[in-house]
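Removed: one protein chain of the complex. Kept in place: all other protein chains.
Let's look at chain A:
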Amino acid sequence: MNDQRIQEKLSILADAAKYDVSCSSSGGKRKNEGKGLGNAEGMGICHSYTEDGRCVSLLKILLTNHCIFDCAYCVSRRSNDVKRAAFTVDEVVDLTMNFYRRNYIEGLFLSSGIFSSPDYTMERLVRIVKKLRTEHRFNGYIHVKAIPGASEELIQEAGLYADRLSVNIELPSEMALQNLAPEKNYEEILTPMAQIRDGIIQNKEEKALFKKVPQFATAGQSTQLIVGASQENDLQIINLSDSLYKGYGLKRVYYSGYIPITDDARLPQVTQPPLIREHRLYQTDWLMRFYGFQADEILDPAHPFLDLEIDPKLAWALRNRHVFPVDVNVADYEMILRIPGVGARSAKRIVAARRFGPLNLDHLHKFGVVLKRAKFFLTCRGQALEKRDYDEQTIRRQILFGAGSVRSALVTQQLDLFAQAS
């Protein structure tokens, strides 16, 4: 193997894969039995962090960036003027094994541009993961992209070796897809997604009946939506995520703020990726998955965009003043979780600790509650830190600009940009 050439290939094919934001390596159930190499149990490990602050958990590469498609948002699109490269099956196996042995990574995230045909591409991906699992007894985490349009049998086979399968939707509406990725369609994306969902369900049922059943994508499936490359509002995006979680049983939906990578006239001419918007979408995603919020509580047709200045939980609380203040010594966990400034950890602590005796505001502070925000919305045994009854705008101003307000550098920086532009 030519060392110089391998380094060049790795550089090109990692660079082309980096816009896929998923890096999770959690939720696997693969043990290291019989003294092979590696395991993928429970929570994943971030082995490093890039200078943009993102986690590096997996060797995330494309098999090749040659592609027969011409999707406008994609750096590897056919018409783009880029360096192309392709790994051989053995090169990917060798890299994965050697990176893993040095504790650089949790496993492999393998995707690919589509060359020749979807089946031809998918067949190569399957060959790699099969070789890792069977010949090299590799039990680390493997995430494989299901290539849209590949045959059912190949995706089924990939699921037997991979911990997670995913299909990226990328564009949050069929119309945007037609415009920016004319060779793709929603049906081709949703079909493998449904197939993976059914494979996982069937696998669970078989496990309940039989002792020895081959595993199928035990860490579930995920997808990615690009934010800001097309015209959808946040309501459309959140509704799409909601239906993916509920209808397709997805473990994660990732949001990727669109980064200008082409000068295609069909795309908006932006110079900065919409990082705050992406951040607010993730916060909303968390509210739906861990805080018991319904999608339609957060946004509705009259308010189709998330507030960039304040987080969606605070925004909800300001619109629903009638349910506050909440008394933390008696309220249900679900209600305590809805107080701005109280996270899941603090809420759990409050509910556990009050069994030993009544709590006061000092306790809450020590539990990690952010009183700057929470003080407008809670009481302790009738005692409130903020006695005056403010209106929505005043609370908003106090939290944003009042004493002790700390706005994340991200928000300040990007909102300042907006102010300059207008």
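A few remarks follow.
Keep in mind that, in the parts below, contacts are C-beta pairs under 8 Å (C-beta built on N, C-alpha and C of every residue); 3 or more make two chains touch, one makes a residue touch a chain; residues count from 1.
Heads up, the rule we're going with is that contacts and distances are computed from a predicted model.
Of "Cytochrome c oxidase subunit 2", "DNA metabolism protein", "Tripartite tricarboxylate transporter permease" or "Mycofactocin maturase MftC", only "DNA metabolism protein" is the UniProt protein name of the chain excluded from the display. Of the options A:Ile261, A:Met335 or A:Val370, the residue whose C-beta touches the omitted chain is A:Ile261.
The residue touching the chain not shown here, chosen from A:Arg84, A:Arg127, A:Arg289 or A:Lys372, is A:Arg84.
Touching the missing chain, out of A:Lys366, A:Arg381 or A:Arg397, is residue A:Lys366. Considering the whole complex, the residue from A:Leu10, A:Ile68, A:Leu160 or A:Ala384 that touches the absent chain is A:Leu10.
One chain is missing from the display, and on chain A it is touched by residues 3, 6-7, 10-12, 14-19, 31-32, 35-39, 45-56, 59-60, 75, 80-86, 95, 98-99, 101-104, 137, 257, 259-263, 269-273, 275, 349, 352-353, 355-357, 359, 363, 366-367, 409-410.
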